[in-house]
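For this depiction, one protein chain was excluded, whereas all remaining protein chains were kept in their positions.
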Amino acid sequence: MADSQTTLQQLKEKMAAFVHEREWEQFHTPKNLSMSIAIEAAELMEHFQWLTTEASKNLPAEALADIGEELADIVIYALSLSNALGLDLSETILAKMDKNIRKYPKDKVRGKSHKYTYYQK
Amino acid sequence: MADSQTTLQQLKEKMAAFVHEREWEQFHTPKNLSMSIAIEAAELMEHFQWLTTEASKNLPAEALADIGEELADIVIYALSLSNALGLDLSETILAKMDKNIRKYPKDKVRGKSHKYTYYQK
Amino acid sequence: MADSQTTLQQLKEKMAAFVHEREWEQFHTPKNLSMSIAIEAAELMEHFQWLTTEASKNLPAEALADIGEELADIVIYALSLSNALGLDLSETILAKMDKNIRKYPKDKVRGKSHKYTYYQK
Partner (left out) sequence: MADSQTTLQQLKEKMAAFVHEREWEQFHTPKNLSMSIAIEAAELMEHFQWLTTEASKNLPAEALADIGEELADIVIYALSLSNALGLDLSETILAKMDKNIRKYPKDKVRGKSHKYTYYQK
């Protein structure tokens, strides 16, 4: 699996080279990239727009390939934004995960979808 | 830098454990996760909503920290969706990057932001 | 019902006055307003993020009031964008509805959610 061998840094560098060779740093501003991520997120949603949540769990292979590409686009722009902001994405993600672990204590939220504010009462 | 040492697989596994310990697989369906990514993308955009594209390049440190967290949330849900779909995210990203390299030939698009359809004419 | 008596023009004018009195035309550019609509749309989605499609049909009164406010925010920004673009919104909507009527012939699409491309084959 490529996921076992690929670091965020490798992906960030590949994306930085892609942007640089096209002189696209001028367009890849944080504001524009935030829009780009949202636009790609919507293209991902389009695949699920009219499906029940159940049906979205059993997707035909062709849909899966398309969905993978939309998901890739989202992460690609997230990598470019990390580059533009000089952000260590892994560190940021790991810190946010730790915050979430504290915010949603597993014994309190198990099997429940309510937002965390409900559990602070 | 954590990005140089962290693989996608490590992040995916940490997220899978977080979801599993809370029995949240039932909520983390592909449909719901596509909405979650879009929601977090909008929270990221909120930081840039009223800024000029120029101003978005010079952010105060406090804003940068908040923006990092929003970006982390987006990628966290993207990891969870990869888990839900059984997707090798790195492979998908690398394949999409290669497709983009072919779609936007650097000598034709250098310094231009037009969509690729313009260059196929 | 206010909907029976209120024209789009009345709402557009009320919004134009609100923006003008605050000298917010400088921020209410088409680009920024498109982001604003997307941000409010995400806040609306947040109410449905973890619900099944079925459950979203039976909302408690408190949720309904909050959801109404989010929906209002979306249309409010749509009104402001119509003002910024000098657009006759009703005319545009009616034209688009007529286009949709032709695009989705009722005898072909009845009870089906597939996108229109399927029906053109």
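All chains are identified by letter, namely A, B and C, in their written order; residue positions are counted from 1 within each chain.
Rule of thumb we're sticking to: a residue touches a chain if its C-beta (ideal position, glycine included) is under 8 Å from a C-beta of that chain, and two chains touch if they have at least 3 such contacts.
Here the structure is a predicted model, which means the values were calculated and not measured.
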item	value
Absent chain, residues of chain C that touch it	1-9, 11-12, 14-15, 18, 21-24, 26-27, 29-32, 34-35, 37-38, 41-42, 44-45, 47-48, 51-57, 59, 64, 67-69, 71-76, 78, 81-82, 84-85, 87-97, 100-101, 104, 106, 109-111, 113
Touching residues (missing chain, whole complex) on chain A	27, 32, 35-36, 38-39, 41-43, 45-46, 48-50
Residues from chain B at the interface with the omitted partner, ascending	35, 38, 42, 50, 52-53, 113
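The rule we apply is simple: only the chains that are shown with their structure count from here on.
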item	value
Rigid-body rotation angle, chain C and chain B, from Cα fit (steps of 5°)	180
Where chain B and chain C are represented by their mean Cα positions, the distance between them in whole Å	26
Chain centre separation in whole Å, for chain B relative to chain A (CA means)	3
Residue list for chain A, restricted to those that touch at least two other chains	35, 38, 42, 52-54, 113
